[in-house]
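A single protein chain has been removed from this complex, and every other one stays in its place.
So, chain A:
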Amino acid sequence: MSDATVFAVRTALALYPGRYRRERGDELAVVFADTTAGAGPMAKIQELFDLGAYGLRMRTGLTSTSAGGRLAALAAPLVAGAAGGLAAGQALLGYLESGVPHGGWGLLHFLPYWALLGAAMLSAVAALLGRWTMAKALAGVSALAAVVELVWVATRPEVTQPLWVFLESFQWDGPFVLWALVLLAAPKEGLPVPSWRERGLLLAAAALTPVVAFADNVYTSWYHLDRQWRALMIVVPLLMALAVVRGWYLVAVPGLAALPWTFSVNLHALWQQEGGAWKLLPMAGLTVVAAVALVLVGRRRGPAGPGGRQLA
């Protein structure tokens, strides 16, 4: 291997947890060297990416056998459905309010927004068909378009308060970024071959999410909802998702699926109602303390065994 390749392999191996790297690093490097002997640069890059990706999954606890990876994989049908359903709802709402943008500046302005909605809807269809690689790729496109849209909106010359505008737009675009991260975090081998149950969950999430999102007009009526309810809408799904440390997947899966939307939609309102992000620190601190306590209790007691309440 050339010096550059050796450096690249060492960098990829550095992503692995130290103990695993000490035990298996040499073996992985040997297999990499044998596999890429005589291969072109593109094949080597793909092999390196794959080597590093598994290390990153191990480091972040997102392998198919870890609780985090299993949680993301089990939540994937709900997440894909929720994103697709909310995208369809937003597209319909946008069309009814503004119609289809026509040419020039208007079209350019709406391009990232419509790209994120279209990609999210197609991602849900791909997930429904069990095409998870395609679903993840489209979710990634959706997230990328959302980021472009957020930056675009917040950095317009006429904007005087970029953070306010960013957070205001985040309540619309944020869920798609966070849902995409959950889908991308799900290990491929842990994702289910969709049965009627997974398809039913996906379609139910797709139908329910826009109904919940728009029925009470959560987006525009932030001043009608007390901040403690807003806080609870974030804290409850977060604690539900953290129940995964006890192996309670039946609780954790809906928590994780709901959290991206509840977090995004309430962040701006909480920030605005409190009059500044720093005033949210006590609540955030309490949430972190509760989360850490839950994790520590979970670790002390160990994960739930066969008797634990699990979806799968």
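The working rule: a residue touches a chain if its C-beta (ideal position, glycine included) is under 8 Å from a C-beta of that chain, and two chains touch if they have at least 3 such contacts; residues count from 1.
What we mean here is this: contacts and distances are computed from a predicted model.
Peer 1: Tell me the UniProt protein name of the chain this structure doesn't show, selecting from "Glutamine ABC transporter permease protein", "PadR family transcriptional regulator", "Branched-chain amino acid transport system ATP-binding protein" or "Assimilatory nitrite reductase (NAD(P)H) small subunit".
Peer 2: "PadR family transcriptional regulator"
Peer 1: Would you mind spotting which of A:Asp34, A:Glu97 or A:Glu158 touches the chain that isn't drawn?
Peer 2: Missing-chain contact among the listed residues: A:Asp34.
Peer 1: Of A:Ala14, A:Ala53 or A:Ala293, which sits in contact with the chain we cannot see?
Peer 2: Only one listed residue reaches the unshown chain, and that is A:Ala53.
Peer 1: Which residue, A:Thr5, A:Ser64, A:Gln272 or A:Thr287, contacts the hidden chain when the whole complex is considered?
Peer 2: Checking each option in A:Thr5, A:Ser64, A:Gln272 or A:Thr287, the one touching the absent chain turns out to be A:Ser64.
Peer 1: Can you list where chain A touches the absent chain?
Peer 2: Residues 24, 26-28, 30-32, 34-35, 46-47, 50-55, 57, 63-65, 187, 189, 193 of chain A touch the chain that is not shown.
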